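One chain of protein is taken out of this complex; the other chains stay put.
Going in written order, the chains are labelled A and B, and every chain counts its residues from 1.
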């Protein structure tokens, strides 16, 4: 589509379109990075970006930029069509959505799918090949269930949710509206609860449920366990990446983001808007306050107050950790210096 | 069921029922935490628990408690039915089992399942939809194979084992009695063995097998690799959580517990009763003695003597690690103090 058409659509978006200059109104068919974009591709730049120099060399046909005079001038000079946004990244996301409209699979149940008794399939639902849905489950309107998905008994999947291939949802789990469960994720599996006895580990029956609120994403091969009693809950709008473990009885607030390979142990409570970077671990029953940011590989063993930025293992304030880590690599010289002082002192 | 009926059943259990007081013999239909329990729910309390204060506020209809006079008195005062146990947590596990009897799927093979030649299905076996079982495999009595499971050639699954949806068992693996393989787990896949050559990584054929003894659980999306030669073995009663990697040729003893995201590299030997907390790593060929406890994120690079409690990376005794970690966060001030001393000394 022409850049002018794209701009018309973006006017209705949430990215805060401000000013624009159509140039020769290039035909735009997709997005790309500044470095790799061609004449028929759109790119973007954020505020105070280390990539701003690339505006001098990019072959992009059009760019979405923050409202900064030097950027506008540079684009103008190079004959690149441009538009300015309060949030150029969001503008780019909206543009990609427009340029790559999602093809929604047709409603209907593939003949190879197996749907047990008393399953409720609402209108517009797509059930792919080799899907299995057990007794009493409810798939609400416009859900897309990809091939190979297995849904156990008594599950509820909210309106407009998408379950990717070979994911599994265990009995009595409840998934909200517009959720995305990625391939091979497992929702509602038995928590890891055992009682130590003389005869070995005796299983604590896991009779609770998993509740996933609206607009949640669960990444590939991640697992969300159900608890012995009560619930494991993932709050609205929380996004969870691949290979993440959420233990039994965990409560996660709204709008959190958890990167790949994070592990949250049983009974932990995570507030709203918490960001856990890759490979972070949260110990049993720990409480992590709203707005906490934990950097990658951080190990959280004790409660963390809201708003803290933490790092390391055990977790300490990020700024302190940066200084401690810098000193860590000087430990051999510190030990040596101390030895010398002691020798001198004992003379 | 009435609390009195539940007590009658628990008398036959292993939790050491001692004394009890039926109160108004409430109708109990499930378990819950002290905090969340209602009149028709059962809760429990362990010895010297930080939760004991909740006995004053809980709405539970009945509680399982250790034999402590103050707890009995408190329950009595509040009109809560109670029973005392040597192991109240085990009593609670047994109660949950009674209150939530497992529904065992009917024996039979779903018509969509594909069972190849020479497969032996013993009596009472349940084979779910879209299961595939390859040539020569043996599924012993009363196994439950959930939908989407794939079993390669020559596998043996022991009596009463349960394989959850979409798990995969590779060729010649042997799984014992009463095991549980959770969703998307992979048993017996090829070990990660390659020989470096000028032309790149040449595959070392993985001709060995995986042997899983009785009463083992393998968590969701965990993988247990087979070795080049010989076996990978998981000992009786060992419980493995989600997203755990067990490398080729590893031997794990009996009664171990491995939390989520643990990784055990090729050829490691783990004794009996070893506990590895979340995200622990064990290096190639390391030997970890029986009874070792490794706290979360611990990195085990060298052999560990039986009974050690270890932490950190590289792993050191837990008590030492606690002191070292506490000092770590004081490193900047230590460096500063040392600098001052040196300055003073050189005056």
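We adopt the following convention: a residue touches a chain if its C-beta (ideal position, glycine included) is under 8 Å from a C-beta of that chain, and two chains touch if they have at least 3 such contacts.
All of these numbers come straight from a predicted model, not from anything done at the bench.
J.: Decide which residue listed in A:157, A:204 or A:243 touches the omitted chain of the complex.
T.: Selected residue, touching the omitted chain: A:243.
J.: Using the document's definition of touch, tell me which of B:107, B:141 or B:341 contacts the absent chain.
T.: Residue touching the absent chain, from the options given: B:341.
J.: Which is it among A:9, A:183, A:197 or A:284 that touches the chain not included here?
T.: Among A:9, A:183, A:197 or A:284, only A:183 touches the chain that is not shown.
J.: For chain A, enumerate the residues touching the unshown chain of the complex.
T.: Given the touch definition above, chain A has residues 14, 30-33, 36, 87, 89-90, 92-93, 96-97, 99-100, 110, 112, 128-130, 146-148, 164-166, 180, 182-184, 215, 219-221, 237, 239, 241-243, 254-255, 257, 259-261, 278-279, 296-297, 325, 328-329, 331-332, 334-335, 338, 341-342, 345 touching the missing chain.
J.: In the full complex, which bits of chain B touch the chain not displayed? Write them out.
T.: 112, 114, 130, 132, 148, 150, 152, 166, 168, 170, 184, 186, 189-190, 192, 194-195, 197, 199-205, 207, 221, 223, 225, 228-230, 243, 245, 247, 261, 263, 265, 279, 281, 283, 297, 299, 301, 313-314, 316, 320, 323-324, 327-328, 330, 334, 337-338, 341, 344
One rule holds in what follows: only the chains that are shown with their structure count from here on.
J.: Just how far, in Å, is the C-alpha centre of chain B from the one of chain A?
T.: Whole-Å distance between the two chain centres: 27.
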